[in-house]
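And now, chain A:
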Amino acid sequence: MSALQTVKFYQTGTFTVGNRLLAPEERSVQANMQRTNSLNSGHRACQGCGEALGARYAIDAAMNATNRQLIAANATGCLEVFSTPYPETSWQIPWIHSLFGNTAAVATGIAAAIKVKKQKGQGQDVCVVAQGGDGGTTDIGFGCLSGMFERNDDVLYICYDNGGYMNTGVQRSSATPSAARTATTMPLGPEPGNPFGQGKFVPAIAMAHEIPYVATATVADLRDLENKVTKAMSLRGARYIHILVPCPLGWGTASHDTIRMARLAKETGIFPVFEAEHGELKSALAIRRPLPVEEYLRPQKRFAHLFGKNPAVETIARIQAQADKNIRRYGLLSKEAA
Partner candidate 1 sequence: MFQVRIHGRGGQGVVTAAEMLSIAAFDEGRHAQAFPSFGSERTGAPVVAFCRIADKEIRLREPIMAPDAIIIQDPTLLHQVDVFAGLKKDGYILINTTKTFEQLGLGDFVRDWHPERLCTVSATELSLKHVGRPVPNVPLLGGFAAVSGIIKLESVVMAIRDKFSGKVADGNIAAATEAYDIVVAEMREALTHHA
Partner candidate 2 sequence: MQKPFAITLNPGSSLANHTGSWRTARPVYLDRLPPCNNQCPAGEDIQGWLFHAESGNYEAAWRHLTRDNPFAAIMGRVCYHTCESACNRGKIDEAVGINSVERFLGDEAIKRGWKFAAPEKESGKKVLIVGAGPSGMSAAYHLRKLGHTVTVMDAGPYMGGMMRFGIPKYRLPREVLDAEMQRIADMGVTVRLNSKVDNILEQMKSGSFDAAFLAVGAHIGKRAMIPSGDAAKIVDAISVLRSMEGEDKPMLGRRVVVYGGGNTAIDVARSVKRMGAEPIIVYRRTRDKAPAHDFEIEEALQEGVMVKWLSTIKQAGDHQITIEKMALDDKGFPQPTGEFETLEADSVVLALGQDVDLGLLNGVPGLEVTKDGVVKVGTDLMTGHAGIFAGGDMVPAERNVTVAVGHGKKAARNIDAWLRGETYAPPPKHEVAQFEKLNPWYYADAPKTVRPMLDIIRRQSTFEEVQGGLDESNALFEARRCLSCGNCFECDNCYGVCPDNAVIKLGPGKRFQFNYDYCKGCGMCVAECPCGAIKMEAEEI
């Protein structure tokens, strides 16, 4: 071999859910034949529902990470309505729905009860997840969420962000993106769609609470999502994971495009995927194939008013600027970030 020139060796890898070539312990939770299916078949989510997918991804991962010692509290919203209409529930885990705006607090209560029971030697070490949509998290449930954060209660809160109140017919939330059409931000007037300069990015606010763990994820990066849930479950105290879950109904996209849309959101930088510990950014999932935001906007009917005969070039540029800001702020193009 000495006479042979050096060969470069490239690490192989995969972005798929499973990989028959990996050792079982290295495979994703979703690849497992024995996965929990915490959110089971028969639920009434729309075709191609990103939230149904995200919830199963996250909760299965949490179940896996906690050896099935998990209780979930759920906010009112699509996820609740489609999963638990009497007389059937799709949940296979202990689960409670109380109200729209109190999920983080309900979870705090559950965690407190578990702690006491354990102290008394009457209970196991059970972990608590709270989950809700963006409305239940960034708007009406924000007070309870912030309270749970600042007390560092032993709860993982998962927000499934689809950018609006889809359950009630696609109204604007504080997570609705700029320029998006909703039933309450119609594409009319001088600034059509959701106004620029409004809204909030709760992961950043969560970071400001300096809680042990904050992460964002999308349904397009399963392994990343599962890793984050697993990591979160290995920590104690308040944790927050914000998962982008495209909504075919609210976004006006094809039911088969749900994952693609999430991927585009991440690849354009409009949705930064990162993790932070105790208020400090730790890593970001690097953009693999940089794309202009237009690629993300164009397939969505909620942005249809930006295209057509007279494209809203300036508006698209403003959205691009938002993505560029994310890319800078979270280092989405840096190699080290991955």
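We take it that contacts are C-beta pairs under 8 Å (C-beta built on N, C-alpha and C of every residue); 3 or more make two chains touch, one makes a residue touch a chain; residues count from 1.
Candidates were picked such that all candidates are chains of the complex that A comes from, given by their letters.
Here the structure is a predicted model, which is why all the values come from computation and not from measurement.
Chain A is shown by itself; which of 1 or 2 touches it in the complex?
Looking at every copy, the candidate touching chain A is 2.
In the complex of these two chains, what residues of chain A are touching candidate 2?
Residues in contact with candidate 2: 1, 3-21, 27-28, 30-31, 33, 37, 39-45, 47-50, 52-53, 56, 83-84, 86-93, 222, 248, 254-260, 263, 288.
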